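This report concerns only the one structure given below.
Omission of a single protein chain aside, the complex is shown with its protein chains in their original locations.
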Amino acid sequence: MNEREIDVPGPTLEELRRRLTKFAAARRWEPFHTPKNLAAALTVEAAELLEIFQWLTPEQASAVMADPDRAHRVRDEVADVLAYLLQFCTAVGVDPLTALAAKIERNELRFPVPGAVGDVNPEDVS
Amino acid sequence: MNEREIDVPGPTLEELRRRLTKFAAARRWEPFHTPKNLAAALTVEAAELLEIFQWLTPEQASAVMADPDRAHRVRDEVADVLAYLLQFCTAVGVDPLTALAAKIERNELRFPVPGAVGDVNPEDVS
Amino acid sequence: MNEREIDVPGPTLEELRRRLTKFAAARRWEPFHTPKNLAAALTVEAAELLEIFQWLTPEQASAVMADPDRAHRVRDEVADVLAYLLQFCTAVGVDPLTALAAKIERNELRFPVPGAVGDVNPEDVS
Partner (left out) sequence: MNEREIDVPGPTLEELRRRLTKFAAARRWEPFHTPKNLAAALTVEAAELLEIFQWLTPEQASAVMADPDRAHRVRDEVADVLAYLLQFCTAVGVDPLTALAAKIERNELRFPVPGAVGDVNPEDVS
């Protein structure tokens, strides 16, 4: 599987979210897609991603994409996590990009950059 | 927190991914952001989202966003899951949208729509 | 698989913990059995137990042991969770029974029984 070509715009997150909604509707899976079930499925898929790494040394873990089988599993589990996160967001009516942008703004206040203007005396650094 | 206004385009997933990379770099957090650590953190955050729902009945779970405190926690955990997923993708060099698009295509073959052309006797439908 | 017969004492938790330690030592797995790896493996196995239930209705979930395949998976995942918990305890030097007894005592103070002596006006009960 190749990563997306530079000049060909790939699908947006919102397009994929809608495609997943249609996919589930066509198969009549909506009754199963409650917020609670989807939060459980999201956790299970995240744990399956973690499973790939659980016995690896830091060096092996860093080289995980050099092994084609592991690389495929990683991409597959990333897709599953994102799929259930998007379906969860559909079920509860949350926009994930807006939620993340708001969180980043809160974190910028919560974790000021060390050494930012006003935060250190430049002479301390010399 | 309001959801994104219709006519004002919000940030894209790729913009937020880059912003998270800069955020971590400015705080010198990259040494901690190994694929293994980020997969663990992703699982922990997914479990924190699940925690909100673990004792709720299906009815309570469906109404979760009507409670302002729970709604805030839900948005916050969605943001955390997406943040760690994007940082994981940066660490391993995976494009999450491409991975998800490929997975949806595989699933469309794996789970054919019941009643799709070629799958049913047209007389059944009439 | 039958549950333990009443009159034949089965293994104790401590006996199984030691057997797991010998099992790992004989296979030279100790270098992998760090507290961090074992905590990850424990989470992965707990998620695999959850996976059995994720799409089940409450009714189906309650009848899970009536299906022989699911019942086998449940027993298998319970064993895996307990195995990694015991191996984690070995790695960090914690006695799980002592830890749980202490926690129950803290919880008895934290969540007093409603209607316990001293907690209600006896006239309310008449």
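Lettered A, B and C in written order, each chain numbered from 1.
Note that in this section a contact is a pair of C-beta atoms (placed from the backbone, for glycine too) under 8 Å apart; a residue touches a chain by one contact, two chains touch by 3 or more.
Only a predicted model underlies this, so the values are computations on that prediction, with no experimental measurement involved.
A.B. asks: Residue by residue, what part of chain B touches the chain that was omitted?
C.D. replies: Within chain B, the residues touching the omitted chain are 32, 37, 40-41, 43-44, 46-48, 50-51, 53-55.
A.B. asks: List the residues of chain C that touch the chain left out of this view.
C.D. replies: 1, 3-4, 10-13, 16, 19-20, 23, 26-28, 34-36, 39-40, 42-43, 45-47, 49-50, 52-53, 56, 58, 61-62, 64-65, 74-76, 78-83, 85, 88-89, 92-104, 107-108, 111, 113-114
Operating definition for what follows: only the chains that are shown with their structure count from here on.
A.B. asks: What's the distance between the Cα centroids of chain A and chain B, rounded to whole Å?
C.D. replies: Each chain reduced to its C-alpha mean, chain A and chain B end up 5 Å apart.
A.B. asks: Using CA atom averages as chain centres, what separation in Å is found between chain B and chain C?
C.D. replies: From the centre of chain B to the centre of chain C is 30 Å.
A.B. asks: In chain C, what residues contact two or more other chains?
C.D. replies: Answer for chain C, listing residues that touch two or more other chains: 40, 43, 47.
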